[in-house]
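A single protein chain has been omitted; all remaining protein chains appear in their positions.
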Amino acid sequence: MTTLTVNGRRVTVPDDATILDATRAAGVDVPTLCHFDGLEPWGGCRLCVVDMSQEGWDEDWFKMVTACNHPVAEGMRVVTHSERVLATRQVVIDLLLARCPETPLIQRIAAEHGIEKTSYEPNPEPTDCILCGLCTRVCDHIGVSAIASVNRGWGREIAPPFHGEPPDCIGCLACAEICPTDYIEFTDGHVTRTIWNREFEMLRDPVTGQAVITTAQAEYFAERSGVPKAYFETSDSSKRLAMAKTFAALAVKE
Amino acid sequence: MRIESRDQFTALHEAARKARAEHRQQILVCCGTGCLASGAKEVAEAFAEQVADRGLDAEVGLFVKSTGCHGFCERGPLVVIQPSGVLYTRVKAKSVAEIIDTTVIGGEVITRLLYKNPVDGERIEDYSEIPFYKNQVRVAMRNIGRIDPTDIEDAIAEGAYSGLARALFELTPDEVLEEVRVSGQRGRGGAGFNTARKWASCKAAPGDRRFVLCNGDEGDPGAFKDRSIMEGDPHSVLEGMIIGAYAVGANEGYIYVRDEYPLAVVNLTIAIAEARKRGLLGDDIMGSGFNFDIKISRGGGAFICGESSALMRSLEGKVGEPRAKYVHSTEKGLYDLPTVLNNVETWAGIGAIIERGGQWFASMGTEKSKGTKAFSLVGKVKNTGLIELPMGTTLRQIIYDIGGGVANDRPFKAVQTGGPSGGCVPEELLDLPVDYEKLTEAGSMMGSGGMIVMDDRTCMVDVARYFLAFLTEESCGKCTPCREGLKQMLHIYDRLIGGDGREGDIEAIERLARGMQLGSLCELGKSAPNPVLSTLRYFRAEYEAHIHDRACPAGICRELTAYEIIEEGCDGCHACFKACPVDAIEGVIKELHVIHQDACISCGACFDVCPTEAIRTLPKSRLEKAEVV
Partner (left out) sequence: MTEQPCVDLALTDEILERYPLEEPSLIQVLQDVQRAYNYLPCDVLIKVGEALGVPAAKVFSVSTFYKAFALDPQGETIVKVCTGTACHIRGAGQLVEELQRELGIGADETTEDLKFTVKTVNCVGACAMAPVMIVGEKYWGGAKPARVSKYLGTGGGDAN
């Protein structure tokens, strides 16, 4: 266990904890955007910056780091709302507001930081995508990697290969679910689901007609889990439905 | 062929030296990229052909060698005759016969081919007397220009791998580390991190497998020292890496070469193959029992891949996205294994340090910046090229004594160092001794060693904008402050140079700069504000002129600048007419010429060619008030 201070308050956390874990243990609210419990921290949005000083450093010597991925250390001092931390967060959210001027989540966080309107040039083509990377990261985590970041710098965007139908996508909707601004569109019909311009056949409960998951997703998990395809193809509708529900549950847990 | 013991190496070294000493004369033709661009290949071929045809190699004992970059690129193609030391500049293939007859055989110099000192107009025969070369102390570049980089025996004759022999057979890995520690060498890629400390922390990391890497991604525009070393003396890099691998216990190495340096890739490939053949790379190097081999990896065209963690991702076949530096790459680097990454110039110095001792290296330089440093001195300076000097040499010495002063004797304005992460140093700081600390204090940084001299015809607002435009294209886009911040900063600068600056712009720039410095993930974003902040620090008046007066004092920003011909100065030579790319100048030879303002694009081409300085710039706003021609 490691003991450190957050805004002067002592907290003790596991040795492999991050500063964000410590701030939460201390009951302090540090804003995040690209963070998601269960996914490796990424450190891209830079909203969670805090000032930290290691043991043995000068009293007033701090380094600004992202809380989500910086490891804790014995005797560390963390300051979550110093003037320069707040100023930096404001610049970050101000910039995001310029990029996404019409996105409610960003407008809200900006307002929380005292910003009603961006002080920068608003994006001539407003988007809801904040490039937090959560969609691609969860897709990689599941092991599919159907979408990825394309281009670099300001032209960076999230897209399937060749901006066409992603060949590896299983239509599981994890990317759409995890997206904090609901940027990723999909349509869920009875028979098919469409996401990233690709249509997927749904596995349906033959009795209720309820669409459960896509067949592509079921196949993927069947393969991953080593369950024989026979189970999946059984004509016994209750077995099929049970299987489908199990896979759907697996998707959420992973 | 294979060297299997230290004695065999020593014997090869001595035999190679002897064979070369037997040549009564040597003709060294520089074939670095710069000289090749000026036709050096034809010159080298002409020499080789004519010497062979005339049987001179047998008769006179002549030896023609294509070497790497001498550094004096603008004067190329360069030819040096040894042992007399005569340097000929701007040599064309058609002059080769004359050179052979007059100088090589006849022993006399051809004056028109000699270097002419721009300071006093004197012709200088011996290249070691030329100020450009005289003041240099070449360590990393010790053999460039003296050896044929594709001939390993030539390199060995001049000392290559002698340091390695000492390391493998006289020193333990810890002792090698100690020697490097004594030298005080700091990384030559820009960050200036202590080499021995880096190696020690990799050595201490647990695990069986580790790597040594060479960063050949020299991305700073204006720097080309690494290119010259990789092209001109690849063995110095290989030797350094083998020694480093021995010290930290690595058996695998990679040299990451940027895509834009094809000749470096070629020469490194040849060098590696040659080294393997001789048992200097691969298993059981020199019979010492140490195994190490190197592979080359080409970059894909991304400045960010000069950043160490991005470089490693690129080696792994991924996009060049940096990682947070909390976990050091010396513990978790390439494939999350302990890795040492050093710059080309850093590696090139190691062989010399081990051969001659750390003390020798530490005897040069300043208190905290030991040894020598390579610089590319370019821009508006008379003698542009590549130089290596002890740390602590002042900017004034570099620009005036070695560089010969500002081109065309125009007033000096600033020297930009450290590339896009650096800053501009003004005239009042010219006596600054160049070292890591001093440059950082002045608001710039050492960076790769690029030194770009700027004259009064440089707009500092435009310079800052240039670097922002560069970085906007190179940002990987992962983090908000860099990706969005650079774009927004560029917007502001576009308005400034376009005459649409507003009250509060400077404050907005400063606020955004602070946000980027503190909030960005990697050094690209964190140091991107440096050119902005340093130009604001020393040239604030220029910014204010752009904002308040809609004027560009340097007469560069096109939206703000008009050109006009001064009647009294114009002698009708017609040069401006010919230079104008849009036919905006009207005039007949021997008569007064006139610029048509509606057609003029303010490119300044006429200004640059006018021999009587009869063209001047003025703010466009003033022109609008005056009579339109």
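Miscellaneous remarks
Order of writing sets the chain letters: A and B. Residues in each chain are counted from 1.
The working rule: a residue touches a chain if its C-beta (ideal position, glycine included) is under 8 Å from a C-beta of that chain, and two chains touch if they have at least 3 such contacts.
As the structure is a prediction and not an experimental result, all values here were calculated from the model.
Check B:Phe470, B:Tyr493, B:Tyr543 or B:Tyr563 against the missing chain and you find that the one touching it is B:Phe470. Checked against the full complex, the one of B:Leu12, B:Leu268 or B:Leu315 touching the unshown chain is B:Leu315. Of B:Lys65, B:Arg142, B:Arg188 or B:Arg227, it is B:Arg227 that touches the chain left out of the display. Residue A:Pro167 is the one among A:Gly27, A:Pro104, A:Pro167 or A:Gly189 that touches the chain not shown. Set against the missing chain, the residues B:Ser183, B:Asn267, B:Ser297 or B:Ser329 yield one that touches it, B:Ser297. Think of the hidden chain as still there; on chain B it touches residues 33-34, 36-38, 71-74, 76, 218-224, 226-228, 259-261, 297-303, 314-320, 376, 378-380, 384-386, 416, 419, 450, 452, 454, 458, 463, 466-467, 470, 473-474, 476, 578-579, 581, 603, 605. Contact residues of chain A toward the unshown chain are 144-152, 159-163, 166-168.
Just so we're on the same page, only the chains that are shown with their structure count from here on.
Taking each chain's centre as the mean of its C-alpha atoms, chain A lies 42 Å from chain B.
Here chain A touches chain B in the complex through residues 43-47, 49, 64-66, 69-71, 84, 87-88, 90-92, 95-96, 98-99, 119-121, 131, 133, 149, 151-156, going by the rule given at the top.
Put simply, chain B touches chain A in their complex at residues 302, 304, 319, 324, 326, 472-481, 483-488, 491, 508, 511-512, 514-516, 518-521.
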